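With one protein chain held back, the other chains of the complex are shown just where they sit.
Per-chain numbering from 1; labels A, B and C assigned in written order.
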Amino acid sequence: MRYSGFRVIAEALTGHKGWKPAWRDPAPQAAYDYIIVGGGGHGLATAYYLAKEFKQARIAVLEKGWIGGGNVGRNTTIVRSNYLLDGNQPFYEFSMKLWEGLEQDFNYNAMVSQRGIINLFHTDAQRDAYTRRGNAMIMHGADAELLTKDQVRQMYPFLNFDNARFPIKGALAQRRGGTVRHDAVAWGYARGADMRGVDIIQNCEVLGMKIENGRVLGVETSRGFIGAKKVGVAVAGSSSKVMAHAGMRLPIESHVLQAFVSEGLKPLIDGVMTYGAGHFYVSQSDKGGLVFGGDIDGYNSYAQRGNLPVVEDVAEGGMSLMPMIGRARLLRMWGGIMDMSMDGSPIIDKTHIDGLYFNGGWCYGGFKATPASGFAFAHLLAKDTPHSTATAYRFDRFAKGLMIDEKGQGAQPNLH
Amino acid sequence: MSRITGGQIDRSKTLRFSFDGVAYAGHPGDTLASALLANGVRLMGRSFKYHRPRGVISAGSEEPNAIVELRSGARQEPNTRATVIELFDGLQAQSQNRWPSLKFDALAINDRLSPFFAAGFYYKTFMWPAAFWEKLYEPIIRRAAGLGSLSKQDDPDDYDKGFLHCDLLIIGAGPAGLSAALTAGRAGARVILADEDFRMGGRLNAETLEVGGGSGADWAAKAVLELAAMPNVRLMTRTTVIGAFDHGIYGAVERVSDHLAQPLPGKPRQILWRIYAARSILAAGAIERPIAFENNDRPGIMLAGALRAYANRWGVAVGDRVAVFTNNDDGLRTVADLKAKGLDVTLIDARQGDEVIDSAGRLGLKSITVRRGNGRTETLAVSALGVSGGWNPNLNIASNHRGRPVWSESLAAFLPPEGAIAGLSCAGAAAGAMSTHGALTTGADQAVQALASLGLTASTDLPQAEDAPVNLKAHWYVHSGKGRAWIDQQNDVTVKDVKLAKQENFVSVEHLKRYTTLGMATDQGKTGNILGLAVMAELTGKTIPETGTTIYRPPYTPVAMGVLGGRARGEDFKPTRHTPSHKWATEQGAVFVEVGYWLRTQWLPRAGETTWRQSVDREVLQTRKSVGICDVTTLGKIDIQGTDAGAFLDKVYANTFSTLGIGKTRYGLMLREDGMVMDDGTTARMGQNEYVMTTTTANAVPVFRHLEYCRQVLWPDMDVQLISTTEAWAQYSVAGPNARKLLEKLVDQDISDAAFPYMACGNITVKGTRARLFRISFSGELAYEIAVPTRYGDAMIRALVEAGRDFDAVVYGTEALGVMRVEKGHVAGNELNGQSSALNMGLGKMVSKKKDAIGMVLSQREGMVQPNGYRLVGVKPVDPAKALTAGAHFLAKGAEAVAVNDGGWLTSVVYSPHLGHSIGLGYLKGGDTRKGERLRVVNLLANTDVEVEIVSPHFFDPEGERLRG
Amino acid sequence: MANALKALTPLGHDAPVSETIGPVTITENVGVALASLASRLGREAEVATVAQAAGIPLPGPGRAETASYGAIWLGPEQWMIEAPFETHEDIVAVLKPLFGEAASITEQTDAWVRFDLTATDLPALFERLCGHDLRRNGTGSATRTVIEHLGCYVVRRAENQVSVIGPRSSARSLHHALITAAKSAF
Partner (left out) sequence: MIINHPLLGPRDSQEFVYLGDAALIRRPDGMADGALDKFIDYTYLRDNPAGQHRELWYHEQGDRSWLVVTRNTVSHEITAVELARDVARTEGRSK
């Protein structure tokens, strides 16, 4: 069924009797052409684009729990395409363009809201780096501006311009950046995929892979064996666990990233802001909660929870940047498991096993990448060639010395 | 007047306060809620979505409805629960999320339009036309959303952080917590007893139950007195344990000053305690839950236990004609206690088939409609209704580690998961022991067991107390009518919304919560979640535990950002590191710049200089002309000793050091294992087995960590010892043609070129004071770095300046330093960006392939040795009048500014007063073979496009004759 | 000797600062010379013998001791040696001849700022400063920990006396943190 204002009014007047399930709960079939392992944002988007853009059929998404329960359900909802390196920027800009048309495309209001993002800088070296980055963004077709301190002050007069330990000197701005209602992204893709015949199978955990003569034949699951011509894995923090079923070790570590939301407040912060002198980024949701986060806890973890030091570190950053939030209250905190890669950039690639494809290593850039990741992965699955914006996301870049290291931290995942 | 007799309030004192500008009076011991109720005020807030009139439903921190803006001005606190605000004289509170007034709220129109605002409606609309979402719909939604408001002024209060240690942390000071504390305290254990309330005793303060033959409240007071006298017990009232973290670490927030008009001088508003507990007991009691029925959200309708608490603890009758709707015996206590207070009370017992099916009263309860078991319905005029659907063990913190709560049929509630948090056990109602006797017993027993596991023995001595059964018949919501029955009152989630979620297949409890916003309000669903689960269970034909559980994340109740930040704000966000010349430079009016935690002199303006460029140009020209002095103390210094020190340096540096002679210094390049450059600096050999390594200012700490890693983890049998000496020595660079002449006036030894040649180092004395001298140069001039013990650093800069007078010596800052290093083509921070190899920097030849140094192997990967890779180049504008900008990108003439044409970027740019124009360093694809080429550097952020020539990075004295002079 | 350079205290004054807040007195101490002493690999026994003869205690992990010299355990086989600045300004020159090539010795005197705190209830102050539990760590305990982002040694000299030894360049930040905590705690 198609969603629209008229439908909402019609249903309201008739007691909402007509609404259909947003997606079915089908039993798994014996075999599919495509199995996408992982019912998160990336997996659902992959299935959606496989069906819609690449006209493929007999597609299933296998989710060990409930769809959208991974990082798409536990992030700070920021979208942006303000990357530096050639390997990344075209991909994230492609993602931004998909965000811009997403709601009309899948007929679901994911509240894509381009209220702008600014990255504050506090030193000349940061300014130089942002100048380099802003130019790279524009050369890749994105938008970027360098804001003066006064321009920042006009936008957010309540920031600490008086006695800051690291004074604000300006900011790199991307007006097209913003936020998206994260859960709605998973639900919108799920509904769109389901409408196109994709079987979304929840509570179906992959426990093994059937591989013969270097070719994948299907997956063993908690609901029995399911055959497949091609298997695409998009399980973020569980990447190493799932790919171990295929005997693979990955250039990935799993780390916990905490995020936070405050009680609902009347409008304070229109756009997205990142602090350049501490670990703190923030936006305000349409419901009024300040949604903010910081750095990962820093140790390997599969527990969806973190510890106090990072909570305090984030709050210290927030209080230093905007001392007016002292009396706002932190309502809820949660943790997501990040697939931190060795150079801070993702992998969308075939494996050495025929029919087995991998999508992961998103670190904490995964949410903003959702549409392009799904599109590019679907492209790879359907055509066996990488999408033009994702050609650098190869497994062998480490062997070849072609790392995509935005932060310049080297092979230490918890620093990316 | 609804004050009645009794209660734990001090009627001898009167406290004045105001709500929405109206003046009222209360007493010490009151909360804002009890005081307002005592003044006959039932309407205290509006709900989030439908702006329904709301009053208190609880007497504790689980309150979803009565949330207000407390205080005014910079101290305004939005969303504060009236039920936990301790009354103080002069308290001001305002209602929130309403306009123009609480009684008349324009957005109450949403309530009439509620059919259009069903769960998730916004996901289905506002999509057409595309542009309207952001331009029209969303701005309206954003303005309407949110609850209270911040002042947008800096928080004027201070916050502390602290650390506490104990054998046993007891969370909650009700009968179970007090019993546990007495047991453990008497046994001599280190005990912390924390309670969010300002009075310990928990429910005992709200009940008329007897303990040990006297009133429960009196027993609690006596217990507190006994505990207060124990040096091994720390009693913490007004302290909320916010969460359980790993390995027995608990977060707790103590509200030191929130019960005062404002904090006392020097005292914090709140303290965040990090509690290290060997064992802990959760004795947080239970939280009552309502039964949902049509219009069950009117002011005057509250939890039966709260109604009783207001009467017993605060001497407040919420109404004179009262009804109680219950499905368990606890509701009968409310009936009995209120009757004893002389009130007219009607019982509606769901177990007899009686139900409340509707209520009336726009701004406050006027009447309820009751359907008796025999089907007859009647309307009762009441101003207060107490509802009890049973009590949920308050297991919140026990599920912080995501352990699954366990369903209890007899209580129709979830019990805390056993052993889900190492070292934590549960007692009292939190563990499902609902009687006073059960609380006292389990509290004591858990304490005995906890201590036993620590090797301590304790005995129990329990007072007699009631042990009545619960007698509950699960009843979640009333099946009746077409109206709305509220489950999550603050977020306006009704039974209908849950039904819609089911209909649209949002049946997983996580989908239900996210789709309907059930449990997402400021109370985190403490009273409502279980109802939502129960309704979904009924709709899906599953049991409640099959449908799902509700686990809680920290914090237990919302926590002020300020207290999580503590003292680290403003200038105290991070420590400040001062250089030895700071005092002198301040006297000179120096301009300082943050370099990491350091404050360094950026430049030193002189009288008449109006722009920074004038100062910097002078500093550079005078240094190259005569001599300049610069504080370089911030560079990292690491003392490396041991018989394997030289071999060790060969491992950590890409180039060779074991061949370095004693008394000599060498430039070293340090790689990461992935072949990129980690850091660079000079290392001096001071003795046979003694080296001093210098690092960049930024990498001093990471390099030291890396060296310890190499020494302990990779090569554990190397005889190498390390210690940082960065702060032990005040080090100054003296550079320029007259550098030696200047130093000769201070140094007691012969430092002629013969005695102290280029790259020499050694121990010397400065007018008798121990010092070190290194003949190294970053500026390209004849230069030395001289170091004295830091305490003499201030005297040293003064001595250098004094000795420099004859040469018009200047002191230069980081800007001039930067100019001179770019003129010499030395790499620094902007080039050492972690993305660059030695080859990129034009230092490829320094990487020795003859030894196994860190990073050597991977630096040879094909992608890192491409001939067309980035190479460091010098850049100068073809038109000297044109300025360059760092971060601008290289483009060929006529090439479009698109990524495929991107040739690289300018890393560092300075104005060279020596050359009279802007110069830069940059990374250019294939740059090593492109000298003499003409390109453009384009900065699209400022729309500049400058033609440049690619030159050698060595702009100044390329042969390096000056530094050997 | 003549024209010798004049010393400044870590707080940037000519003489040490002492301040009393309620029951706490916080005093800058510049009278102690410091050197790190680390055994060379395989020569631990030799170092122990020499140290004993010279009256240099070599306390175990987490401890500090005083004999002719004072000493604080820094890490495995590494100690911070304390001696009066008056007599041992060039402390390395004094120690090196004793240990020769058996140990690595490095001057540390001016790498640190030392504040001596006295109070009747020091634990009540330190529970606002760091996670080091003074209620459990009595006289002779010595450890490095974090105070307001600064790595500091906390040395329990006596029931009522603790030395906080922190990075010299951050002396003012550390002093500010100690003063603030004292005002808050008492």
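Definition applied: a contact is a pair of C-beta atoms (placed from the backbone, for glycine too) under 8 Å apart; a residue touches a chain by one contact, two chains touch by 3 or more.
Computed from a prediction, not measured in an experiment: that's the story for all the values here.
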{"item": "Shown chains that the omitted chain touches within the full complex", "value": "A, B, C"}
{"item": "Chain not shown: contacting residue from B:Tyr276, B:Trp407 or B:Tyr667", "value": "B:Tyr276"}
{"item": "Hidden-chain contact residue, picked from the options A:Gly116, A:Gly192, A:Pro251 or A:Gly264", "value": "A:Pro251"}
{"item": "Option from B:Asp852, B:Asp879, B:Glu947 or B:Glu961 whose C-beta touches the chain left out", "value": "B:Asp852"}
{"item": "Touching the absent chain when the full complex is considered, from B:Thr208, B:Thr237 or B:Gln712", "value": "B:Gln712"}
{"item": "Hidden partner chain, residues of subunit C it touches", "value": "61-62, 73-76, 131, 143-146, 151"}
{"item": "Contact set of subunit A toward the excluded chain (per top definition)", "value": "238, 240-241, 249-254, 298-303, 307, 309, 342, 398-399, 411-414"}
{"item": "Hidden partner interface residues of subunit B, rising order", "value": "245-249, 274, 276, 401, 422, 644, 647, 673-674, 701, 705, 708-709, 712-718, 851-853, 856-858, 860-861"}
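What we mean here is this: only the chains that are shown with their structure count from here on.
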{"item": "Chain centre separation (subunit A, subunit C; CA means) in Å", "value": "49"}
{"item": "Subunit A-subunit B separation of Cα centroids, rounded to whole Å", "value": "22"}
{"item": "Per-residue overlap in subunit B, given as positions that touch at least 2 other chains", "value": "161, 274, 568, 572, 574, 576"}
{"item": "Subunit A: positions in contact with at least two other chains", "value": "none"}
{"item": "Residues on subunit B engaged by subunit A in the complex (per definition of touch)", "value": "48, 75-79, 115-116, 118, 121-128, 130, 133-134, 138, 141-143, 145-155, 157, 159, 161, 245-246, 249, 251, 272, 274, 400-402, 496, 500, 503-506, 508, 510-511, 514-515, 517, 521-522, 524, 553-555, 558-562, 564-566, 568-574, 576, 593-594, 672-676, 678, 829-830, 833-836, 858, 861-865, 885-889, 897-899, 901-902, 905, 907-908, 938-942"}
{"item": "Subunit A residues touching subunit B - in the complex, by the definition given at the top", "value": "3-5, 7-9, 11-13, 15-16, 19-25, 66, 68-69, 73, 86, 89-90, 101, 103-104, 107-115, 122-123, 125, 127-136, 138-141, 144-146, 158, 160, 163-167, 181, 183-184, 187-188, 202, 262-268, 277-278, 286-288, 303-305, 307-308, 311-312, 314-316, 318-320, 323-334, 397, 399-403, 405, 407-411"}
{"item": "Partner subunit B, residues of subunit C touching it in the complex", "value": "1-10, 12, 30, 36, 38, 40-42, 78, 90, 101, 104, 106-112, 127-128, 130-131, 133, 135-136, 148-150, 167-174, 176-177, 180-181, 183-184"}
